[in-house]
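Only one protein chain is missing; all other protein chains are in place.
Moving on to subunit A:
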Amino acid sequence: MKAGYIGAGRRYGTFRRNWGLYVLLLPAVVLTLLFAYKPMYGVLIAFKDYSPALGIGGSPWAGLKYFEKFFNSYQFSTTIKNTVIISLYSLITFPIPILLALMVNQMRANRFRRFFQTVSYMPHFISTVVMVGLMLILLSPSTGLVGNAYKLFGAEAPDLMGSPGLFSSIYVWSDVWQHVGWDSIIYIAALSTVDPSLYEAATVDGAGRWHKIRYIDIPMLIPTAVTLLILRVGGLLGVGFEKVYLMQNDLNITSSEILSTYVYKIGLLSSQYSFSSAISLFNTVINFILLILVNQISKKFSENSLW
């Protein structure tokens, strides 16, 4: 960079001198080629009538048939709607880790604060399977904590996990419960880089606690928050498969069928490879466009962007 334009000869020179660096890169480059880029070529089957006997190259072209099939299917609006609802709902909870970080930052650095932080990260280490198992146990109307709490007041407990109307709430708030502490670390880290003399100067100027939060802490967090927000919006249709799939049951399926679970069922459970690939390609493309769009908007209105 510093030297400006590097001639072809010199570039070859650095290439030869640094061959060792390419050796270090080789495993990651090869694995990415085989398991990330080769499947991208395989996406072609979304435009073909894939048959395993003919392979990806040999299968006949189908044009946009499978995309049309998806757009015209009754699952199209359901899966998109469910995915977007869950996504937007989690987006609303985006500021919660920020609030937690601001609060932790107000606590005196002592044993209680360390204990608080350790405990708040812990649920992050629970696996998705155990987390959903935990929810089934605790929310069970017959034997769970919630069921027992209702019984304590002599009321009949509702079947929370089987309720389509509550699915998104349970999904989102259990996520908040599990990850809020962990997600706040990045903001706490950002706050720890504030120059203490700023606070001292503010105190001299007569600023109280709230003023310091408002005019020092929050501005400090905005770049990090915007970066994470862009990524979140870019993943609007990318609600993860793992937790939703485990939370699904026959009772809540009308609001729990999302794009990724549908892709799995069509693709692997009923072996409609081309159809499933078309749905997931549609999903990826929308996410990609959104990411670029949000990044552009952010670039225009603030100095924060991903690239």
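In the analysis below, a contact is a pair of C-beta atoms (placed from the backbone, for glycine too) under 8 Å apart; a residue touches a chain by one contact, two chains touch by 3 or more; residues count from 1.
Note that in this section contacts and distances are computed from a predicted model.
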item: From "ABC-type polar amino acid transport system ATPase subunit", "Cell division protein", "Tryptophan synthase beta chain" or "Carbohydrate ABC transporter permease", the hidden chain's UniProt protein name; value: "Carbohydrate ABC transporter permease"
item: Touching residue (missing chain; options A:Ser90, A:Ser120 or A:Ser256); value: A:Ser120
item: Selected from A:Val84, A:Leu166 or A:Ile185 as touching the chain missing from the view; value: A:Ile185
item: Residues belonging to subunit A that touch the chain removed from view; value: 1, 11, 14-15, 18-25, 27-29, 31-32, 34-43, 45, 56, 100, 103, 106-107, 112, 116, 118-123, 125-130, 132-134, 136-138, 142-143, 145, 147-148, 151-152, 177, 181, 185-186, 189-190, 192-193, 200, 203-204, 206, 208-209, 224, 234, 241-242, 246, 260, 263-264, 267-268, 273, 276-277, 280-281, 283-284, 287-288, 291
